[in-house]
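Missing here: one protein chain of the complex. Every other protein chain is in place.
Our next item is chain A:
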Amino acid sequence: MKHFTKLAIAAVVAGITAGSAIAQELYAPNLAYRTGPFAATGIPLMNGQADYLAMLNARDGGVGGVPVNAEECETGYSTEKGVECYEKTKDRSIVTQPWSTGITLQVLPKTNIDMIPILAPGYGFSPMMDGKTFQWAFNAPAGYWDAADMIIQFIEGQGDLNGKKVAFLHLDHPFGKEPLPVLEAAAEAKGFELVPIPVGLKEMQNQSAQWLQIRRERPDYVVMWGWGAMNAGAITEAVKTKFPMENMIGVWWSGHDADLAIVGDKGKGYKSISWSFPNADAPVMADIQKHVIDAGKSQTNDAEMSGVFYGRGIIISAILAEGIASAQAHFGTGEINAEQLRWGLENINMTEERINELGLNGMVAPFSTSCGNHTGHSGGWMLEWDGAKFVKVSDHLMPNVDSYAELANAKAAEYAEANAPWPVNEDCGG
């Protein structure tokens, strides 16, 4: 009992001190998923994000001298929990990082009312690149349509596509269907046959039916839009059916080191398009090692730190920090609010020099956002599994944004109409 009283007093005291110690800070919560069916992919991403911000807090005292409070709210990738987290954090937060398509779908229509920017780097709804319509949503540095276009470009670089057959193995879910319009248009323009093969959420781990179909169809390439358990399932099936790995290309969420490590050498040649690259020699990694890992403030480990997803987490936080920094410079205040951060995220200019200055050498390609362009279209690299890790096998690829800009505008207008009254940023030229 005595022990309990002590504990209770300690808790109360901690509560009071925590309450009174509201110093300057930027509250940027993250709707993390370290539990649930997608935890294996979530943990390295979350660790990368948390560690980068923790490093900034330790090294520079935050961004522009104001510490960033990157509190995590656990969603387990469940939409219901995600909405709970959103409601819990929205009063104070300057940004929403929803992390799942389901949560993004829920939160996106509310942004015009709650006025909190959504930062969804490399995921979410592709037409979000139209910043005029989606004033509060950002999917910098690249969207799914960019990925589809770059993959087609890469395949084309290996020979004419005319008369070829491309199987599109995708999760039967809003995320998996996202690139279909662009791939269909490309198939028509370039004369290849596109065979969409959906994988139901229940079939993720057992894709024998899908791979039987792939064997029957004999496609020249398999393009994969997978997530979570689907990736490992597809890669092991591909190895089992002896599909030539070098002709299998995944989106950036299908390039998780742990999925490939299961098959090891047999996965050699598997490719994944990516807008981020884990450069172990980048100065930022040394800083994280010094300020965060050695200080015991991280949950990560060595194997994870060299992986693609950890590096991607770092870039995501770097984009957020850059948005904060540009807003701080413009508004001349350290403690920016959500509306100012929106301006900041709209005016990111990640030049080669800036990337090196931040110590992110070679981890992301240069890009810049504007009020009409919320994606930035950094392009990316084709990564290839060499049996132990992912390596770059292409030059920097740039998406052909013009080819689907019209489609994006049409889809954005459709969305705005379905959600009328939907305010559009008329001051915006692009």
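Note that a residue touches a chain if its C-beta (ideal position, glycine included) is under 8 Å from a C-beta of that chain, and two chains touch if they have at least 3 such contacts; residues count from 1.
One rule holds for everything that comes next: contacts and distances are computed from a predicted model.
Colleague: Can you pick, from "NADH-quinone oxidoreductase subunit N", "Tryptophan synthase beta chain", "Bifunctional protein PyrR" or "Leucine/isoleucine/valine transporter permease subunit", the UniProt protein name of the chain not displayed?
Modeller: Missing chain, per its UniProt entry: "Leucine/isoleucine/valine transporter permease subunit".
Colleague: Hey, which of A:112, A:409 or A:425 is the one touching the hidden chain?
Modeller: Only one listed residue reaches the unshown chain, and that is A:112.
Colleague: Which one touches the absent chain: A:98, A:181 or A:359?
Modeller: A:181
Colleague: Hey, which of A:52, A:125 or A:385 is the one touching the hidden chain?
Modeller: A:125
Colleague: Which residue numbers on chain A touch the omitted chain?
Modeller: Its contact residues with the unshown chain are 11-12, 14-19, 32, 34-35, 71-74, 76, 79-80, 83-84, 87-88, 90, 101-102, 105-106, 109-110, 112-113, 125, 172-174, 177-178, 180-181, 200-201, 411, 418-421.
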